[in-house]
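And now, chain A:
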Amino acid sequence: MVKTILFVDDSKSIRKAVGGLLEKLGYNVLIASNGREGYEKLDGTDIHLIITDLHMPEMNGIELIRAARKLETYQFIPMLLLTTETLMEKKREAKIAGATGWLEKPFKNEKLEMIIKKVLR
Partner candidate 1 sequence: MEDYQAAFIEEANDFVQILEESLLQLEGDRQNPEIINEIFRIMHSLKGSGAMFGFDDLSSYTHHLESLYDQVRRGEILINRAIIDFTFESVDHIKHLISFQPDEKYIKNSQSLIKRIPGLLMATEGDDKDIQRPIKSINTEKEAQQKKDQKKSYFIRFRPDTDILKDGTNPLYLIDELVAMGTCIVKARAVNIPDFNRLDPLDCFISWDFVLATKEDPSNIEDVFIFVSGTSEIEIKEIADFDIFEKDENKAKLMALLACPDVSSSDLNEFSDQQPILTRTPDLIAEEEPTEEAEEVTPEIQEKSNLSSTKKMRVSTVRVKAENLDNMINLVSELVTMQARLQNIAQENGDLELISFAENFQKLSRQFRDLSFGMRLVPIQNLYIKFQRLVHDVSKELDKDVDFVTEGLETELDKNVIEHISEPILHILRNSLDHGIESKETRQELNKPERATIQLKAHYSGADVIIQVTDDGAGIDLEGVRHSAIEKGLIKATTKLSSKEILDLLFEPGFSTKQDVSNLSGRGVGMDVVKRKIEELRGSVELHSEKEKGTVIKIRLPLTLSMIDGFLVKIRENSFIIPLLAIDKIHELKTGQLDKAFNHIIKIEDEQVPFINLMNGSFDGFQDKPAKYLVLINFENKKVGLAVNEVLGEYQVVLKPLGHLLKTKDYFSGATIMGDGKVALVIDTNKLIQQFAK
Partner candidate 2 sequence: MDNSNKTDSYLTFKLGPESFAGHVKNVQNILEYREVTKVPDTPSYMKGVINLRGNVLPVVDLKEKLGMELCPYTSNTCILVMNIYMEEDIVNVGAIVDHVMQVKEITPQEVLPYPSISNKYKSEIIPGVFKVNDEFVMILNLDKIFSNLETSIFKEK
């Protein structure tokens, strides 16, 4: 079965690049440009992984993860936070909110692929 990934980032170029890459890796990709938009996509459809940027207008990545975890359908799916922070602090905050893991920007294609494999099979 083809897995569906929700990818949330406010940067158009990143959306294009990562979205394209995920599709190339054989995933079905849903795209949103901020947390609120991403949250609206969580309407009960099958989503197997959420990858979200941290700093975004309207609703940031941690807020999105926190909100998504409260939804029954998505309670247990992996969620990854995309971040440029190398600081543990943010990562902890993300974990508390319910993130499965994180991915530091910039990343290479292989790294993204590897990280996804860590949480999604």
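By our rule, contacts are C-beta pairs under 8 Å (C-beta built on N, C-alpha and C of every residue); 3 or more make two chains touch, one makes a residue touch a chain; residues count from 1.
Quick note on selection: all candidates are chains of the complex that A comes from, given by their letters.
Computed from a predicted structure; not experimentally measured.
S.K.: Out of the numbered options 1 or 2, which touches chain A in the complex?
M.R.: Looking at which candidate touches chain A, I get 1.
S.K.: In the complex of these two chains, what residues of chain A are touching candidate 1?
M.R.: The contact residues of chain A facing candidate 1 are 10-14, 16-17, 20, 53, 55-58, 69, 75-79, 82, 84, 86, 88, 91-92, 95-96, 98-102, 105-107, 109, 117-119, 121.
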